[in-house]
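For this view, one protein chain was removed and the others were kept in their places.
The block that comes next holds chain A.
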Amino acid sequence: MAAPFDMNDDSVVVIIGTGAGGGVLANELAQKGISVVALEAGGRYLPEDYINDEWDSFGQLAWTDTRTTSGEWRVSEDFPNLPAWIVKAVGGTSTHWAGASLRFQDHEWKARTTYGEVEGANLLDWPIDGTEMAPFYDRAEKKLGVTRTNDIPGLPGSNNYKVFEAGAKKIGYKEVHTGRMAINSVERDGRMACQQTGFCFQGCKWGAKWSAAYTDIPAGEATGNLEVRTKAHAARILHDDAGRVTGVEYFDENGDLQMQKARVVCVAGNSFESPRLLLNSSSSMFPDGLANSSGQVGRNYMRHTTGSVYGIFEQPVHMYRGTTMAGIIQDEAKHDPSRGFVGGYELETLSLGLPFMAAFLDPGSWGRSFTTALDSYENMAGMWIVGEDMPQEANRVTLSDAEDGFGLKVANVNFTDHPNDTAMRNHAYQQGMAIYDAMGATRTMPTPPYPSTHNLGTNRMSERPEDGVVNANGRAHDVPNLYVSDGSQFTTGAAENPTLTIVALAIRQAEHIAGELNRGNL
């Protein structure tokens, strides 16, 4: 049967969310002839719709539905209802991401074994490893057209990159380049090459950056096996007396409650909405939330140890010209406990426009210390820290007392840095400032983390059912036909930007689900 599908069609796989996880999974299943209904809470926006304006784009794409926050992280003080900067639209946050596409290092799949016991951390090894993932990374890199893989050339270096690269080399770093990027350096896959426009975070108007919105989603729809329902806000996953999920209730664009029957349900709503949905789906059989016999749903929230360093120089940089993430230093990505922390971090260039620089450089700050920094905006270079943070049980998504417009409990996000996170960030701040000082910076600014874009771990993968929510295939330990397909299944966060791994896991999960369907196990 071809799309669109009937609400009572219980042969379909329902995927909730259409980002790097859900969008890729939807296409991969559709290509195999499997019927898929994808429920997307946001609308559909394509390159012609994207806006080269930070606040206008934020209004168009960002998930701004209320969330609440708690814990000691500064985001909770400065942006109490905006814990994350992620997207509510077809393609999800793959419209917003900067394109950095890095594989995990082999040891990062085995964080508990490699790092040992870390007090206060809930570390666990992934039930999969680099060898298992290698072929799926290969396929993910081909799908995304990652530069510096498959003979695709690297992107050229921008002004911001040139400051970063020269400073890095001056202080002795060796692994410095313009990144492995899912941004076309040459025309590929029917999409043109990067025009160095900036505004990668606002959706690429050229389509040069990979996003599920204009690659996997339309490719899946073209098979006739995928129906994407936009402005469809999932409310609850239903199950039968045997404990198998049977369908998904959602509010459609008119606010009417609908129910799509399902053979399999895959949750891919990002690390706040996915656990929120499972918790909101509690029942007499699953009183603590669906798939939550371990009590781990919502726990171990990770956001990467981030922060930024901006440097001001005597002469112009114009950092905003060109790709947002224009280059990377990987020398600190290794695990080297002699630095005073376990795990490692990447340094990647970053640029914000003036409006967002004003909002995020030092939120709440005022007076000349702040404004003289902005006065030198033109002479500023910037970089972002991306490091592995420790999973902690108390860093978690729970149901808030607040409700959304549909009367559903919203997510509360509680987060406090682990001492390892703080030690890593401080080390990275020092290194970042040293890079810019080596280039003659007249001022450097260690800038606090922004609302999170890398949201991970709240339905984590585990070998044993008591340690996590899903197994090595992303299948719920408690519910045989329920899957988690986004970054919330991450057992640990590693030092790398997560999208490539989310895509690789989605490709792998599609193989698994198709196999199980063929075998009659789903």
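Couple of notes before you dig in:
What we mean here is this: a contact is a pair of C-beta atoms (placed from the backbone, for glycine too) under 8 Å apart; a residue touches a chain by one contact, two chains touch by 3 or more; residues count from 1.
Operating definition for what follows: contacts and distances are computed from a predicted model.
Of "L-serine dehydratase", "Spore germination protein", "Twin-arginine translocation pathway signal" or "Sulfonate ABC transporter ATP-binding protein", only "Twin-arginine translocation pathway signal" is the UniProt protein name of the chain excluded from the display.
Check A:Phe5, A:Phe251, A:Tyr310 or A:Tyr377 against the missing chain and you find that the one touching it is A:Tyr377. Of the options A:Leu238, A:Met259 or A:Ala359, the residue whose C-beta touches the omitted chain is A:Ala359. The chain omitted from view is touched by exactly one of A:Asn254, A:Ser284 or A:Gln315, namely A:Gln315. Think of the hidden chain as still there; on chain A it touches residues 52-53, 55, 156-159, 162-163, 166, 194-199, 205-206, 313-318, 320-322, 353-355, 357-359, 364, 366-368, 370-371, 374-375, 377-378, 439.
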